[in-house]
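Shown here: the complex without one of its protein chains, the others still in place.
In this document, chain identifiers A, B, C and D correspond to the written order of the chains, with residue numbering beginning at 1 in each.
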Amino acid sequence: MDTSYLLIQTLNGLQYGFLLFLVASGLTLIFGIMGIINLAHGSFFMIGAYLCYWLAEKTGSLWLAILLGVPISVLVGLVVERFGIVFLYKRDHLYQVLLTYGLILIFNELRAILWGNDVQSVKIPAFLAASIPLTETQAYPIYRLFISFVCLLLAAGLYVVIQRTKLGMTIRAGAANREMVQALGLDINRLFAIVFALGAALAAFAGMVNAPVSSVYPGMGEEILIVSFVVVVIGGLGSIKGAFLGAMMIGMADTFGSVLLPTGSGTVVYAVMALVLLWRPQGLFGRAI
Amino acid sequence: MNENGLTTTRRTILKGAAAGAAVSFIPTRFAIGQAAKLKIGLMLPFSGTFASPGVNIAEAFKLRIAENGGKVGGRDVEYIQVDDESAPPKAKDNAAKLITKDKVDVLIGTVHSGVAEAMAAVAREEGTLTICPNAGAGKITGEMCAPNIFRSSFSNWQPAYPCGKVMINDGLKKAVMMSWNYPAGHEATGGFKENFVANGGTVVKEIFLDFPKVEFQAYLTEIASIKPDGVFVFFAGAGALKFIQDYAAAGLQGKIPLYGSGFITDGVLKQAGAAADGIKSTLHYADALDNAMNKKFRPAFKAVANKDADVYAVQGYDAGTMLIKGMDAVKGDIKATKALYAAIAGATIESPRGNFTLGKNHNPVQDIYLRIAKGGEETVLGIAHKALADPGKGCSM
Amino acid sequence: MPALSRPVIALLLLAIAGAALFPLTAETYYLKLMTKIMVLGLFAMSLDFLVGFAGLVSMGHAAFFGVAGYGLAWFANKAGIGALEVSLPAALAITALVALAIGWLSIRTTGVYFIMITLALAQMLFYFFKDQRYWGGTDGMNVFKKPKLAFGDWVLLDLSNRYVLYYTCLALLVLAFLLLLTLLRSPFGRVVVGIKENEGRMRALGYDVARYKLAAFVIAGTLAGLAGYLEVVRSAFINPSHLSWHESGTVLVMVLLGGMGTLWGPVVGALALVMLEDSISSLWDHWLLLMGGFVIAVVLFLPDGIAGLIRSLGRRAPKSEAADD
Amino acid sequence: MTEIVLETRALSRHFGALMAVDDVSIGFEKGEVHAVIGPNGAGKTTLINLLSGELLPSSGSIHFKGQDITRLPANAISHLGIGRSYQKTNIFPRFTVFENCWLGAQSRLPSSFRFFRPASRYDAVRARTERALELCGLSQRAHATAAAMSYGEQRQLEIGMMLATEPELLLLDEPLAGMGAEEAHKVVELIQRLAKDHTIILIEHDMDAVFAVAQRLTVMVNGRVLESGTVEKVRTSKAVQEAYLGEDEAEGEAA
Partner (left out) sequence: MTAAPFLELDGIHTHYGASHVLHGVSFTVGAGETVCLMGRNGMGKTTTLRSILGLTPPSRGSVRIEGKDVRPMAPHQIVRLGIAFVPENRGIFPTLSVRENLMMAARPGRGGRLDWTFGRIIDTFPRLGERLSNMGNQLSGGEQQMLTIGRALMTNPDLLILDEATEGLAPLIRKEIWSVIRAIKATGIASLVVDKDVKALLSISDRAIIMVKGRIVHDGPAAELAANPETHVKYLGV
């Protein structure tokens, strides 16, 4: 194993990690602030990918697809929050699990009706379609660097929003004490809607930028949902920092696991989770439970 | 089989039909004045990854029946279609429903190996005539083989096996094999490896990734670092397209030659375009085959299906031929199982792929062609292996 | 604690009698469908013990269903053993061990964590079976050799006979119900139910809560294993999707639909769900859309399930409540 | 009778920067009623939570009859014979009174891993349950659902459940909280009865009740022990006068 090989695999791991972070951060935010465990979160990832495929077909441009797709997914997020999630704020987790499970079924069927069940691919824009040659045979696709770059940018943006803006303060305050936020005159319902739509948009965006490299297929939402659960559990529920660290760990574990231990690759990420939990049942940055 | 007898008898009684055993020459059910329609269950994927093969098989099968005047063994037919969604867990229930609830006489299906195995299992238990128009699972004509189970397509081993020799002939001795981690992938790469190693080659790495994941990047990186003489893959459908594109994007196209079981390019060649240039593959069919049947079949299929025929369509078409040959021999009496099965097993099937016969295990004995892709077109380089029969491991019939 | 009122007992006896007579009238198809319903009913009942009584919401219950199924498949296909007296206890023992391991890890957490961890650990097993060639990958394994219970030449139970299988499933379903009822009335059951109601207080009263939760988890897991074993006998097929989280979700829906905390409710839930699927799925390709809406409707409007509905209909007679005071 | 049964040594617990219990060393004598008083937030309940094993201390240690129990979990501490009641009613609301106490009584079985014999046939447990109901005065209400009872009765049940575990040392966290005068009187009588054969550590705001039952007092403020000793000693303590009992006057002067 030479250095360029290690470098490429590390980049692959980071890129997957960044992507996971976009999905997991929404999941953890929604749980931390709204107390909602949302199984349908992965569906936004899938919706994003299909929107990207569909809009890219229609407009012929990936950029236009993303530009149009993000507001659509925000809208979808808002609709889901207003007409579904809103009934769950005071309900037991069991009911949250079941209702959002029902939502998954609905999303999957709507997808089947709108876009069919076929695997679809999205073209990488021409100027990003090249690769950077590293050795005689090894090269790294530019588009993957682009994904990492965009995800990192978004993660940084998220950090700034959460740490530096009044909205961010309100979000953190809401995660700590929902009622007090209300008692200070801030509209918690609006905050919930914003957070949910933000989470949905992040997941959908991840689905969009990733569509050209992963292709677009029916089960993609659930696949990433469960890995995101692992990320969130490792990082500690409600912790963005934890989600980031967890995403990086899982990104690396999955990439190197699938190379070094091909037939055990599926189990590697869960083994990592089990180890972390043995050490800290509440996750790396979770509050004691 | 004890159980088969029990089931058939029981259903006959329940239906209140004339005692079946005594009148074995007359079709068991009558509509007004004529023989009852032959119920054909088409259990195929009409959605999902394998929707396109599923549709092509169904269209071509119906085309063949239509060419025969819409009759099989003199009886009109009625189709009952079920989308199997390529989901093995649903397969048992779907097949059982077709046989025990809808009471089909013949079962045609399917594309996905796992689903086909489950179908075959039910068909064995219930004793229903079943023709598999694609799924190459070795078991179906191996350890699970049965008098009532036939295949009009191939075994996974079959088209891959000759490719081992092809690579050696091209002077390549060190190969990486890659496929999805599922039985079809294991069987195909196994066939390749058998022939490759026997002729002096070495497989330096076997890569199996989660089915149906198409995230190849980490593995392509690995291939690039290993630098083998050549790569053999077994992928199909959208996954194959994605692989061809990623292989080119990773900069490996032209540097490390790519070989595959013919499914790597079949049906995706147009979309892959230049990225597929230079891929050599072996298969029991090629669109460009130069024979009379093929020249007649392709436009006919295009006329009904409104798209180009492919290997799947051929297999569906041939399944129709097999059924017709068998049923004609028994004049439409599906209950005359012995004669029916013997007729199918002994027939020579005139096919767009060239004529073929069935082996002892009811799998086609057929020629495997070597093809090369260039500019979105496939050229036939010749026959890689003449009249290749599947070894039918584990079949005792 | 599960109070079986007299009308409910009468209904249950009637249902059992009906199920016992059912094969006399049914076609093969419906006989098989009923067998499937009973197997899934047993599966759902085992989950109800966990969710409805011990208060542990597991999203990975299908893991045990699948592990036992693979256990049977291993005995039948790999070891060539068709003896029920070998494969059943062994499959259940393996399942219990797996439940012990998963439980030991997940019991340390509560609430949403528990949900997510059971889900993730079950998924780990899912990949274990999916990725290992040995288990047949996604295509799974077909199990032709159905288990038999025989002493010498005398065959006591031959599960390849569909009638024998039907009555075996029925008997096991009833037995499992009685077993769980007995458990719930024992000191152990009281502790389990107490933990659901107020875990902290149970600890303060001197109970090592984790051990009881773990025991409940293993019991439920093992019963799910029994269901999984029967499922593979019934369908002669196992593949990783038997352990998938969709399966776990579906069985949770059955529990909720039928009515949590009743044991018999989830069997009704299984019946309702399978019948619904059987009737709609052939009419409409996108029947899952309806199913999703149905699940949501149950959550919103019928949180106590069908059992709750029956109970509220039966609440016309206030006598029993007055007797309490 | 100066045997120390329970002792804390330099016990501390902080939450973030907040020192809830700060360097507390108290010895509780066998057979005494020892009241811990102090303003809300002084760390009294935290102290009880540390003693009963529901919280782990940040530093320091706890000893029961010479055994170090600092790191023992709550259930193990309960089995040593230390029972507790809660300030905020902490019962099984959907169970009957009998079932509530039953769970306390059953915890004294060597193990509840008994799967098949119906619980109701364990006569020793039944006897313990009935004794506890008798003691806390709820025998007549045995079959009422806990949630449906009055607040005062729930407070009685709170104590009854603890008694069903037959502890020798009782940790009572504000047993009179929110009670009317008559109900309070009943509970004070109960404590007096229990005091005959139990060691009791009592947190209470109601000074009349405290003076009626306690032999010794510990005053806590801001997590620290301000004074500890006999009732007389504490009553006359200058520090307590200024900081706690006499604070009203201090406020009055400032006004």
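The criterion applied here is as follows: a contact is a pair of C-beta atoms (placed from the backbone, for glycine too) under 8 Å apart; a residue touches a chain by one contact, two chains touch by 3 or more.
Quick caveat: nothing in here was measured; it's all calculated off a predicted structure.
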Where the missing chain makes contact, among the chains that are shown: A, D
Among A:Ile113, A:Ile132, A:Leu153 or A:Met169, residue touching the chain not depicted: A:Met169
Selected from A:Leu67, A:Ile132, A:Val160 or A:Ala183 as touching the chain missing from the view: A:Ala183
Subunit D residues touching the omitted chain (full complex): 15-18, 39-42, 147, 151, 177-178, 181, 205-206, 221-222, 242-243, 247-248, 250-252, 254-255
Contact set of subunit A toward the excluded chain (per top definition): 166, 169-170, 172-173, 175-177, 179-180, 182-189
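Simple rule for what comes next: only the chains that are shown with their structure count from here on.
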Chain closest to the middle, measuring from C-alpha centroids that were averaged per chain: C
Farthest chain (mean CA position) relative to subunit D: B
For subunit C paired with subunit D, centre-to-centre distance based on mean C-alpha positions, whole Å: 43
Inter-chain centre distance, subunit A versus subunit D - centres from mean C-alpha coordinates, in Å: 48
Overlap residues in subunit B, where contacts from two or more other chains coincide: 47, 181, 208, 210
In contact (per the touch rule at the top): chain pairs: A-B, A-C, B-C, C-D
Complex contact set, residues of subunit C against subunit B: 27-29, 32, 36, 130-131, 133, 136-140, 142, 144, 160, 235-237, 239, 241-242, 282, 285
Residue ranges of subunit C in contact with subunit D within the complex: 1, 182-183, 185-191, 194, 197-198, 200-209, 211-212, 215, 324-325
Residues of subunit B defined as touching subunit A within the complex: 47-49, 51-52, 85, 181, 207-210, 212, 214-215, 217-219, 221-222, 224-225, 227, 237-239, 241-242, 245, 249-252, 255-256
